[in-house]
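Structure incoming, see below.
Note that this complex is displayed minus one protein chain, with the remaining chains in position.
Showing chain A:
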Amino acid sequence: MKIMVAIKRVVDYAVKIRVKSDRTGVETNNVKMSMNPFCEIALEEALRIKESGLASEVVAVSMGPAQCVDTLRTGLAMGADRGVHVEAAGQLYPLTVAKILKSLVEVEKPGLIILGKQAIDDDCNQTGQMVAGLLSWPQGTFASKVVLDKEKQLAMVEREVDGGLETLELDLPAVITTDLRLNQPRYATLPNIMKAKSKPIKKYTPQELNVDVKSDLEVIQVTEPPKRKAGVILSSVEELIDKLKNEARVI
């Protein structure tokens, strides 16, 4: 069984981000970019499934500008067998990504797709669900535990939901999106980095996959959240009541 993992190149989680002066987005020039942490977890899970003998191959997919290849190389260094880069300029929204993934599924025919639950730059939390919808595949999102049953072609997924943990049984092929507690991703070791250099990365364009990248969404403005106003230290209860009555008007 082949597993396809989608990985996204995002601004590194630990970077202090700034909004661009023209307010069209977040500053990404000269800023450290890395693999989305949830995608890392997705890839780690795919690798563990392969290492336990339940899958034959892990294919990492990334979409975007040329630098996505760096992220794919990291994925290959972690242990993915092959990479696929869909080169596209400009912003790709979840629906477009889902459509591209659907086209790739028709080419690669994986038995399982694993994605991160959301990307840390847009926090959309939509791609996994949309892919499952487009393919009419079952989905197990926010997975905190995944157990595969090869003979019965099932995936048992424990999900983190508001009320606690929910366990689902999905028929394969299926879509799983990963949550934080699923696993701890491995480091890229030097021997694997060396091996990754010779692993193939196939390139596509959205046109080749018959996907139109024009989106119905347009980001109009990005602004910083309003600065927290300084607190005021009051000198007496009377002053507090006065302020609550006359300034905040809550009593």
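The definition used in the following text is that a contact is a pair of C-beta atoms (placed from the backbone, for glycine too) under 8 Å apart; a residue touches a chain by one contact, two chains touch by 3 or more; residues count from 1.
As a convention for this text, contacts and distances are computed from a predicted model.
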When one chain of this assembly is omitted, its UniProt record names it as which of these: "D-2-hydroxyglutarate dehydrogenase", "Dynein light chain roadblock", "Regulator of MON1-CCZ1" or "NADH-ubiquinone oxidoreductase chain 3"?
"D-2-hydroxyglutarate dehydrogenase"
Touching residue (missing chain; options A:107, A:194, A:219 or A:241):
A:194
Across the whole complex, list the residues on chain A that are touched by the chain not included here.
12-15, 30-32, 34-35, 37, 67, 70, 74, 77, 187-191, 193-194
